[in-house]
Structures are given as structure tokens and as C-alpha cells.
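Here is the structure we will look at.
A protein chain is absent from this complex, but the other protein chains hold their places.
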């Protein structure tokens, strides 16, 4: 099971702040999970399109497309940060 | 008449914080005034020696050896600043 | 700088990180740091303030969202990185979340050191890294409606200066 979190613009566009997802077969990294989410439908495809700016954190560390995703991980999707 | 001021180490070594000096004949710049003061005696020669670190301000602006000194000016001698 | 003094200064202060809705008082924070260590000679600080105008639009109010857990982890990592680069004594990072209005304080970063060069560098580094690595997001209320603030390319450039 993955604990998936969404923040800011992505939270609003995707209509959820958190969800539990059974690790999809064949998904082993951030790129794989993103592709799987993008296949969910229009809003997902649009918000997670390669041309859009978003970031992924795995277990609260900034991640890259090739970062591994394993059962039990906390994976967060959010826009580039704008604090300070 | 010049109004001459001394600060910090120079004030203590030269034993005065201010004095009025009649503009000495032939003195037209900071270098000339310094040479004239240095001729006053041992403490003056030591404190205003070329090897020592000191600064001069004319009318409250940092000056250089070639800066002009005129009757009525306020001329200050002091060590390099150490504020902040 | 005196070598003994340098050795004594290392790891002598503390890192304080707070994420809170409440406002903060820079004077109180600095007074606490000063009182705690007579070897502090320099206190560099930065306060980020909510403006009434951003990218040409009037801002009436702003809300800051964050990622609890990751925020603290990211800020702690940024502080560790600063300590590895400069001989700082204390680091304080206070970041507010929730609703804020123009002139309100948003963020406070303080770095103390024996000398000012290291305090200034560490403070600016902390802000630049915080701006690009700490999970906070601003949403502004403008006459044209609510909008999420976009990340600035200048912030990425500022952070990259240090790498």
C-alpha cells in the first residue's frame, strides 16, 4: 500500500489531499507511478503532463523520476514550492 | 585658524582632543599640516609617522595627503575606524 | 580569526525550527540568542513580509499551506547544510502557515556567528534554499479571484548560486 498525498494546486485540481493506493503491478519508481496516475483520466493527464511543473517527494525527501517507490512508502505530489 | 580634532588612540597619545591652530605658513594640504605637526616633538613624530596607521578628515570628509587645507577648516586625526 | 576561538565556537549553538500560525518577534528571538552565548558577535536575520502587490495584482490576503512532517525535515536539512558550509553558532527558522495579510510577517531566518561574513552568508543561503526546497505554497486572494503563486525562476537561480 502507498500513502499518496497531494498539495496546493494539485490537491484542488485532483480533488483529494490523500489516498491509499495498492502498489500497481510493474510500478517500481516515481516515473512509473506518475504514468499510472496519468492514465486515470483527464485531470490527471493534464496536471501531471510532462510540460507541467510539479514535484514528487518520497518519504518526505525530494525525489526524481528514477527514485524507487516501494510498498509502504509515502509519496507526495505538489507544485514547485513558493514559501518564504 | 584651523580647528583640529584628535580621536581615540591619537587623542590619548597626544594629550588633547581639540585645539585651534593658526594655519602655518606654507601649509596648503593634509600632507603639509601633518609634517608641521610631526615637527612638534617625540609623541607627534611617533604617532604620525609614515609607518603608523592613521586617517585624516577635512570638514568631516575622509581626506588624502593631497587634500587641501584652508583657513577655517575642521581637520581631524584618528586611527582607522573600528565601529560596528 | 584565533584558532582556539574557532574550535570553541563549533557546535556551540542550537538550531531552532518552528512552523506555526502565530506571529513572531525578531527582537525577542535575537535577545534570547545573545543572552545564551557571549561569543556571538554577529546576528544576521531576514524577515519575509506579505506584500499588497505581487506580479502586478493587488493582494488582499494570502494563505500558506505546507506539508507537515516534510517541512520540518526539509528545514532541518537546510540548516545542517548551512552548518557544514559556515561557522555559525545558532540557526533559527520560523515559518508561519495559514492566513496572512499585507504587512504581516511570513518567515524569519536568523544566523549567528562570531563574525559578520559567515552570519550574512549563512542567512542568505538559508533563505535561498528555503525558497526552493521547503514545501510551502502560497495562495493569494486578489480582485480577480484566488490564485496559487507560481514559483519564480529567480528563486531557482538564487539557490543555484550556492552549488
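Order of writing sets the chain letters: A, B and C. Residues in each chain are counted from 1.
Definition applied: a contact is a pair of C-beta atoms (placed from the backbone, for glycine too) under 8 Å apart; a residue touches a chain by one contact, two chains touch by 3 or more.
No experiment lies behind these values; they were computed from the predicted model shown.
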Shown chains touched by the chain that is not drawn here: B, C
Residue touching the undisplayed chain, where the options are B:21, B:35 or B:57: B:57
Residues in subunit B touching the chain absent from view: 5, 7-9, 53, 57, 60-62, 76, 78-84
In subunit C, positions touching the absent partner: 2, 4-5, 25-28, 30, 34-35, 37-53, 55-56, 102-103, 105, 114-117, 119-120, 123-124, 127, 154, 158
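Convention: only the chains that are shown with their structure count from here on.
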Distance from subunit B to subunit A - Cα centre to Cα centre, in angstrom: 72
Centre-to-centre distance between subunit C and subunit B (centres being mean Cα positions), rounded to whole Å: 47
Whole-Å gap separating subunit A and subunit C, where each centre is the average of the chain's CA atoms: 27
Junction residues of subunit C - those touching two or more other chains: none
Sequence positions of subunit B contacting 2 or more other chains: none
